[in-house]
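Structure, as C-alpha cells:
Every protein chain except one is present and positioned as in the full complex.
This part shows subunit A:
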Amino acid sequence: MTAGAAAPMIRARGLVKEFGSFTAVDGIDVDVMPGEAFGFLGPNGAGKSSTMRMIGCVSPPTAGELTVLGMDPRTHGAAIRARLGVVPQRDTLDEELTVEENIWVYGRYFGIPRAEVRRRAAELLDFAQLADRAGSVVEPLSGGMKRRLTIARGLVNSPSILLLDEPTTGLDPQARHVLWDRLFRLKREGVTLVLTTHYMDEAEQLCDRLVVMDHGRIVAEGSPRSLIAEHSTREVLELRLDTLDHAEHVGAVEGVAERVEVLPDRLLLYVDDGERAQSEVVRRGVEPVSALVRRSTLEDVFLHLTGRTLVD
C-alpha cells in the first residue's frame, strides 16, 4: 500500500470475534483495495467465515476496528449492506419461489423498483447461464446452478464488494470452472471480490492477494506467487515409499532438500530442481513406489507455516 493510493474498501485493525470463551478471530489486520480479488485461505475453523460475517455486517465485532466502504458496521450496517453482495457458504435460496422470483424478491429487499429489478434479473440470469430456467422452481437445480443463482442474486444491487464464502465447496470440477469464469468476468468489470476458500488452487486462480489464516490469526499475507516464493521452494519432489511410516525414511534423504515434510502417505522434498533431487535420492538407494515432481503451491505454503494440510 503506497501513500496516496485509493482508500481501502475494507480495513480491519486488531479485529476480534469471540463466541463465549472461544476466540474465532484473534486480532487480524486486513486492507482490501478497490478492484482487488482478495482471499482468506485457511482450513475449516480458521476464522474465515466469522471474518466474512463481520464484514457483511451480520455479526458485531467483539473488539478492534472495522471499516467497510468507509463506514462502521456497528452504526451503518444497513447502508453498508446496501452496497454489498453476499454469497453465503450454504445456499440460502428461497425454495418457495422460482429462479427469477428469487432475484426479483431479493432486489426488492434493496428497495430497487419492480420494473428495474425485472430488467436486472434478465441480465443476471443471462450472466449466470440460467435464462432458460427462469420460470423453474429452485429445488431441482444442480449444485452449480444454485451457486450461480446465489451469485446472480448477490449482484442484483450492483454491489461494490462481492463477498463469497467458500464459493465452490461441494461443486464438481466442471461446475467450479464455470463459476471461476463468471468470477473472472466480474473482476474484469471492477467488482471487488472477497472470498474465503480452503482450496489452494482456487486461491491461486482467483486471488490477487490473500491472507493465510490459522486459529483465528493471519500467518502470512501476499500474492499467491510471492507467498510461494517466500515460504516454499520452486519445486517439490513427492516420494511414496513402500513403508508403514514415512517418518523413518527422513534420514535417508537428508541433505537432498531444503526442507522435508512428512505426510502419512508420502514425503515432500522442497527443492529448486526436482529432477536432480530425484536422481540423488535414487543414487542413495531409496526406491520409491512412485515419485512426482511438481511446482510449489499454496498448499505447501500452508503446510510450511502451520505444519498441517489444508484439506484433510
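Operating definition for what follows: a residue touches a chain if its C-beta (ideal position, glycine included) is under 8 Å from a C-beta of that chain, and two chains touch if they have at least 3 such contacts; residues count from 1.
Quick note on the criterion: contacts and distances are computed from a predicted model.
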Match the chain absent from this complex view to the correct UniProt protein name in "Transport permease protein", "Purine hydroxylase beta subunit apoprotein", "Ger(X)C family spore germination protein" or "Methylenetetrahydrofolate reductase". "Transport permease protein"
Can you say which of A:L84, A:L124 or A:A152 touches the chain missing from this structure? A:L84
Contact partner of the left-out chain, one of A:L97, A:A134 or A:L305: A:L97
Missing-chain contacts on subunit A, rising order, are 19, 56, 58-60, 77-79, 81-82, 84, 86, 88, 90, 92-97, 101, 104-106, 108-111, 157
